[in-house]
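Read the structure below first, then the notes.
What you see is the complex with one protein chain gone and the rest in place.
Letters are used for the chains, namely A and B, taken in the order the chains are written, and counting of residues starts over at 1 for each.
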Amino acid sequence: MRRLGSASQLVAPVALLALVGLAGSFTSRSVQFQFRFALVMATIVIALYVFVGNSGVVSFGHVSFVAVGAFAAGLTTVPEALKLSLSPDLFPIIASAEVGNAMSLGLAAAVGGLFAFLVGVALMRLSGLAAGIATFAVLVITNNVLRNWEAIGPGARTLSLVPETTSFMQGTVGVIAVAILAFLYQRSRWGRVLRASSEDPYAAQGSGVNIYRQRLVAFTLSGALAGFAGGLFVHLLGSITTQQVYLDLAFLTLAMLVIGGVGSLWGAVVGALLVSGVNSLLLSAEDGIGLGFVDLDVPTGTRLVTLGAVMALIMLFRPTGITGGREIRLPGLR
Amino acid sequence: MDALQTIIDAIALGSVYALVAMGIGLVFGVMRLVNFAHGELITFGAYALVLTNHLPLVVGIVVCFATVIGLSLAMEVAYRPLRTSPPTTMLVTTFAVSFLLQAVALLAFGARGQNANVLEKLNTAVSIGDLRVRWVTLVSIAVGAVLLSGTALILRRTDIGLQMRAAAMDFRTAQLLGVRATTVIRFAFVLAGVLAACATVLLVVSRPLVTPGYGFQLVIPALVGVVVGGLDRLTSATLGGFAVGFAASVLGDVLPADGRVFLDTALFLLVIVVLLVRPGGLFTRSRAAWERV
Partner (left out) sequence: MFVADAMLEIRGLEIRYAGVPAVRGISFEVGRGEVVGLVGPNGAGKSSTLLAIMGMVEPHAGDVLVDGRSLVGSSTEEIVRGGVSLVPEGRRIFPELTVDENLRLGLQGRRSRDGAEEDVEQAAALFPVVREARDRPAGVLSGGQQQHLAIARSLVAQPSVLLLDEPSLGLAPKVVEDVFAALAEIRGRGVTILLVEQRAQFAVGFADRTHVLANGQLRLTLTPADAGDTDKMAAAYFGH
């Protein structure tokens, strides 16, 4: 079994993330956004990895947790008057809630984790094809509800005027914190038991492992991290709509994880940063206004084609991803 | 006679969904692969009709069929490395291919819809007794019935059909008997393509505005139907597809505007419930064990 325990394996991903954060702060204003966007994407992908990488079960639905986290953080950091003007029927408790930046992120994590727990209780018995379809269903349902239930949010309208607090500091610290938590989990007893079970379910059951419970733990944790990432996301964009946290983001983050390598934290980080980088490059090449994924109806679609093609090719010919699903240990460190 | 009208319309939509579902079921039977990208067959078939708008109808339909079947065969080749892969890999790969093809469509045709004005005459109505029914509704039901029974006949009466059924039941033993894996799989993809092409033509008559997401929007409910009906058997998968189309049509007519928005939620909640409680599907007799831990 791969050695996942050595702390030196954490150095490379964290160093790379810190490097990206640092380097990005010295670029021009318009490019800075791309860098911060990459860091937030990495947060989402790491969150996704915590579940998919350790359990071996695909989840199409993690963006639901990003979504609820984003809306939770967003709704609690905009003025009440704005909220009521967008949706007059908003629940009073949501309308009046107003918290600071850090609290909003904590709330996002909590909401994401709770939602994931509830979903997980129902779904963690499933694997393979059934899990994929069920989690996809969760994605659709979440989007449908958020988009139409105006008592809990702005519905189809854009929630704007969210304070843009995801600076390089917040973005970098946030993603590194998530990376450390992911690493602590995968080297913990729970994480290792789950990973071993996914590699050999029969042996695991024979040893009395409750796979359902282990998966639920991973799913909840990854949901909380995804919610947190959603908070970072909304504070990066300054606004949020339901379409921004739906199929396109789901595909993008899954592609990032798969291309980087599903099996390792290094893979998640590499995949997220690499794809974000290529994405930004192609975006500038298309000569569009670089606002990330605000509006996907941009006439030129080369980067989507490229992304889709790369993901399909990787899945067909190197399903373990660029990193082969292995962690990396920097030479010279024990 | 509103109720009868609603039912007839629902049967028509159900028939079209059944064609799509059957295509998905055929490929799943022989490869254990749920092709998320099945919808893109419809999208590209529809665009083929758009591009041949100004040409005679027959040419348009031929091009449409050629495009869809050609694309389906291309998928068969592309998916070959997946034959020994776990279902998870298959799922993510077909999802990627679906997204890739949607991106290609977006790149080639733009995001704005384009019109494929095919067989517009079918949109005119004919009076039958008290009812006013559109021609396309009748044609859909007729074509659906012919194709579904035709496919059933092929499966039951021909050698290749027998091989396909055997491969779907026990692929390994079928191989041991000398059944040619590639031939059987390829045939399934061709047949699925034919069914999809027919569905495309029928769909485009009532919904002539073609966008890059045209087929994807359709295949998701069809997939729901297949899963809810019962993935493991072709008849239950097809029946599930029909049921979803039927239900969507009825609910679309019957529900007030407010209720309609949560249709997706209701549909997908049903999927989750079925997956948890009766993973073999609603229309199957036994409870199939589907990768339960």
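Everything below uses one rule, namely that contacts are C-beta pairs under 8 Å (C-beta built on N, C-alpha and C of every residue); 3 or more make two chains touch, one makes a residue touch a chain.
This structure is a prediction, so every number in the text was calculated from the model and none was measured.
One chain is not depicted; across the entire complex it touches B. Taking the complete complex into account, B:Thr173 is the one of B:Ser149, B:Thr173 or B:Gln217 that touches the chain left out.
Per the touch definition above, the residue from B:Val63, B:Ile154, B:Ala181 or B:Val261 contacting the chain not shown is B:Ala181. In the full complex, chain B touches the omitted chain through residues 159, 162-163, 165-166, 169-170, 172-181.
In this section, only the chains that are shown with their structure count from here on.
Between the Cα centres of chain A and chain B there is a gap of 32 Å. Across the complex, chain B is touched by residues 56-58, 60, 122-123, 125-130, 132-134, 137-138, 140-141, 144-145, 147-148, 201, 205, 211-212, 251, 254-255, 258, 297, 299-302, 304-305, 307-309, 311-312, 315-317, 319 of chain A. Contact residues on chain B toward chain A in their complex (touch as defined above): 34, 78, 81-82, 85-93, 95-97, 99-104, 106-107, 110-111, 220, 223, 227, 231, 261-262, 264-265, 268-269, 271-272, 275-276, 279, 290-293.
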